[in-house]
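Encoded as structure tokens, here's the structure I'll be asking about.
Some chains omitted; the rest stay in position.
Chain naming follows the written order as A and B, and within any one chain the residues start at number 1.
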Amino acid sequence: MVVRTSSSPSTPITSPAAALSALRESAPLTQCITNAVVTNFTANALLALGASPAMCDIPGEAGMFAGLAGGVLVNLGTPTAEQRDAAREAVRAGTPWVLDPVAVGALPVRTALAHELLDARPAIIRGNASEILALAGAGAGGRGVDTTDATDDALGAARALAARTGGAVAVSGPIDLIVDADRTARVPGGSALLTRVTGGGCALGAAMAAFAAVVSPVDAAITASVVWAVASERAASAARGPGSFAVAFLDELAAVRPSDLDARVEGSR
Amino acid sequence: MVVRTSSSPSTPITSPAAALSALRESAPLTQCITNAVVTNFTANALLALGASPAMCDIPGEAGMFAGLAGGVLVNLGTPTAEQRDAAREAVRAGTPWVLDPVAVGALPVRTALAHELLDARPAIIRGNASEILALAGAGAGGRGVDTTDATDDALGAARALAARTGGAVAVSGPIDLIVDADRTARVPGGSALLTRVTGGGCALGAAMAAFAAVVSPVDAAITASVVWAVASERAASAARGPGSFAVAFLDELAAVRPSDLDARVEGSR
């Protein structure tokens, strides 16, 4: 697996290895306002990685907590009324935050909220191709969490969103695509078993929020994608099916070393 | 393990093998309005089986989404106010839906909702004997999710409910009992370890909703029960306890082949 990047020379680049070391040194407090399906897996993935998760998601606390956190995730998978208000509080705290617009497009409540939250400029937007297309106004949305579009079909939409927010946009797929104003990176590799376990993508968004506490948004998105690719490949090699894969994936997130990531990077600026 | 069925000759029967093949070909979008305890396990079980889960459970989206889904589960385990309204929307969409009346009888909020939802004619009702008896007005309910009654004690109640809804009723227990207007089937086998893991029964209800997208309600209920029996037996043979059993069960749901189910069926019409 190789990460191919192209960017303008003015953009500082932190290597995934350095970013992972930085995360493990600081164990950034990472607040997750996320859906009920994946909250346990997300917290365990962050703990395994070396971050410190906190699922503070009620109005009256979420904004204050976001001020203490190093990174914030807002995932719209099951957006209850309280979570919607909590998200509105949290994104105003000035902390780098990640928007995961799950199933946006077809469903009106989350779609309206996603567009409203965009004004608070997420440091990173992470979704599949259908979600990124829908959020940019260029597609109709996928089928729930399933994408019906190919990653590179969303390149223009991702760039348009990045231009609007000033941050990074990550399109998840067989080859992850990450863009910001200066760079376009692709992270191949990983295992298809990640798509047979709920929360693989949602937890990736949370990892991006954790990395955003220690490096730039685009570096955070790239590093999280590289870590996911390495850990999922290793987990898949030992797994008997999706159940044992999910367990092994958490083990591998804890075991991955910064030096495991370096050989994976190749890029031009 | 043998499935014994008796039914009138006019009822078309899809074999469990054919039903599983059909599910894997279409990967039906399966909407789950379910309790907070089991939502992750349920989504993973559906993914392992080959269905496409979506836990869309808020008012303003649930009804619309149910129109897109192939099957819908309404599980009353932790029925928040928003989930209750979401359920009311979803059952009106015209999509086959499964009612899992968790702990109905003793607890007033869910009991009232279960009776209200019955008017929307669930394609399948799935519960333990105490829940089926309570829903039919023939018992006082169990002790939370525990059943205090034997499966066959609920045969009359199951038939009465099936007559009322025009659908199928599945009573879970050491021997699963499935009835509709024409058939009475029993699915023995499975592993008691399923009762030592939370969500085994709840995820079974979700699997019935997924199968209901591709075959008739009664065939959906029978097939899901057969798959559960086969996968839980295999998982138990390798498990060291309930933790490793749950992991192996997901692996086995993914590994089970249609041909593994055929030898399990024996019936008279």
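Here, a residue touches a chain if its C-beta (ideal position, glycine included) is under 8 Å from a C-beta of that chain, and two chains touch if they have at least 3 such contacts.
Being a predicted model, the structure only gives us computed values, none of them experimental.
Here 2 copies are displayed; the structure file describes the full homo-oligomeric complex as 3 copies.
Going forward, only the chains that are shown with their structure count from here on.
Between chain A and chain B the CA-based rotation angle works out to 120°, given as a multiple of 5. Note on chain placement: the centre of chain A and the centre of chain B lie 34 Å apart, centres being C-alpha means. Across the interface of their complex, chain A is touched by residues 29, 36, 39-40, 43-44, 47-48, 52-58, 60-61, 64-65, 68, 80, 82, 246-255 of chain B.
Chain A makes touch with chain B in their complex at residues 35-38, 40-41, 77-81, 103, 106-110, 143-146, 196-199, 239-244, 246-247.
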